[in-house]
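Attaching a single structure in structure tokens format; questions to follow.
Complex shown without one protein chain; remaining protein chains in place.
In order of appearance the chains are A and B, and numbering begins at 1 in each one.
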Amino acid sequence: MTAAIQDAATRDAASARSDTGNQGPSGLPRLLPADSQPMDLAAHLRVHGPTPYRGGARMLIHTIESAGLTGRGGAAFPTHRKLTAVADQKGTAVVVGNGAEGEPASSKDQTLLWSSPHLVLDGLQLAAEAVGARKVHLYVHREPRLVRRLELALAERATAGLDRIKVGLVTAPARFLAGEESALANRVEGGAALPRFTPPRIFERGVNGAPTLVQNVETLAQLALISRYGPAWFRAVGTEAEPGSMLTTVRLANGGGGVAETPLGTPLARLLRLAEYPAQAVLVGGYHGAWLTPEQASRLTLSNADLRPIGAAVGAGVLAALPADRCGIVESARVVRYLALESAGQCGPCLNGLPLIADTLVQLANHRSAPSARGDLQRWSKLVERRGACHHPDGTVRFLRSALTAFAGEVALHEAGRCSAGSYEPFLPIPAGSPDHKDDWS
Amino acid sequence: MDERLRVNAILCSGHGLCAELLPEQIDLDEWGYPLLSDEPVPKKLRPLARRAVNDCPVLALMLVRGR
Partner (left out) sequence: MTGTAFWYASRATGVISLILFSLVAILGILVNRQGRLPGLPRFAVTGLHRNLSLLTVAFLGTHIVTAIVDGYAHIPWMSTVVPFSSGYERFWIGLGTVAVDLFAALIVTSLLRDRLKPSVWRAVHWLAYVSYPVIVVHSLGASKDLRSGWLLALTMATVFAVISAIGYRVLDAFAAVPRPGRVPEQFQQTDQIRTDRIRTDRIRADRTGSVR
């Protein structure tokens, strides 16, 4: 057990017991049910007790600060600061739980929503109370079974009188950018899930102009647990700088894997079982993340302290180990092509630059690249970075640059008309077919 | 107070007037979209910058105070 920071002001040892008298789960899992069975309301109440409302706005924020919770949606922003920022705004706030992962390689949010919906829904109510919100939404992709399940969970809670604010379920299109905070705001307002130009930031003016708290569903679930069991419990796993557990979507080199809850700071090699299933490169952070070499992967842990210095990040916990028999350039070209197709098409540099980058990378994968390809890719990368309304071009460029570095040998092979792969079976998941672009952003 | 140029990338459709009026601070990329200088607009160019902001057919260009 790590030496937890005992903040004098948080006498939360008392609240480390839920109303059922349980102490928080020791060890893991915390977010996911212990027996892997999805928890209905009765099971949830048995294990965790009712929603521990504090009785007023802002009262929860200090607890969250002591716990050191950071956002689990990818940006790892300190949650207490987000809560404070929204609570400080003039006007009544809106809270939206963001369960629209968008990322094809990530399934942690839908797993969490399926298995432990009530933790997420508790978190929504508690966050709403903390910022003084009067409108609450849950934003998920349009998957019929999940939506039905959530509707049932909400109905259960309504019957039991658990929710103080009625939750509006909003469905999102199956687009990569649907979970982007400003696209979410537009969609919740009833429009298409397209990003906005900021400022003003969403926490200042979001849904219908109101200050809006957008929080990933895992963050809300963590918040619900911390409210019951306290910061000390939360800090019992993880590192001092990055406490707690997180959900990861892991793809092992043998094709296996799935969603796993793991403490922050776990060695990547252990998470990906690299000793058993060796990889030629490891993708950390999904399609806006970065490729790591095996040497880096064997040395580093799942923490921003380790990953940020090399230009990567924990992100939303997507980890994929590319097996030795695949071609890193072909895989990366597929991803970049997908990312280019997922551009919202609103900003000139992204709309023009990403398809050019994708085409060039595909040509390289097909052994048809022009001699100017490397220079072109570098130039276009610089031209699209930070010149869009959202960070889609930035993330794409980060992924691209890491691919060209991690697979430098393969690039040289392809330029010479060769390839070292044994199989072109797609490894990373890319949604099939070209989406019908007509009205598929709403 | 420093003034800097910013462009709303969503509104911008690459008319290119701004680059004609203020070439010292605005260049066009190979697709016709503005590349803005990170530096603050020098005082003597401010009137020209304001004109560029005013003349943008889609009001995508902005002058912002401060950092």
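By definition in this document, a contact is a pair of C-beta atoms (placed from the backbone, for glycine too) under 8 Å apart; a residue touches a chain by one contact, two chains touch by 3 or more.
Only a predicted model underlies this, so the values are computations on that prediction, with no experimental measurement involved.
Participant: Over the full complex, note down every shown chain the hidden chain is touching.
Facilitator: In the entire complex, chains touched by the missing one are A, B.
Participant: For the chain that's not shown, point to the residue among A:107, A:304 or A:420 touching it.
Facilitator: A:420
Participant: Out of A:33, A:78, A:355 or A:429, which residue would touch the omitted chain in the full complex?
Facilitator: The single option touching the absent chain is A:355.
Participant: Residue-wise, where is subunit B in contact with the chain that is not depicted?
Facilitator: 8, 11, 13-17, 20-21, 50, 53-55, 57-60
Participant: Just checking the interface: what residues of subunit A touch the absent partner chain?
Facilitator: Subunit A touches the chain not shown through residues 253, 274, 278-280, 294, 323-325, 327, 330, 333-334, 337, 340-341, 343-346, 351-352, 354-356, 358-359, 362-363, 365-368, 409-410, 413, 417-422, 424, 434, 437-441.
Here is the rule we use: only the chains that are shown with their structure count from here on.
Participant: Compute the distance, rounded to whole Å, between the mean C-alpha positions of subunit A and subunit B.
Facilitator: So the centre of subunit A lies 35 Å away from the centre of subunit B.
Participant: Tell me, which parts of subunit B touch subunit A in their complex?
Facilitator: Touch list, subunit B to subunit A: 8-14, 29-33, 35.
Participant: Per the contact definition, I'd like the list of subunit A residues that touch subunit B in the complex.
Facilitator: 196-197, 346-350, 352-353, 383, 387-389
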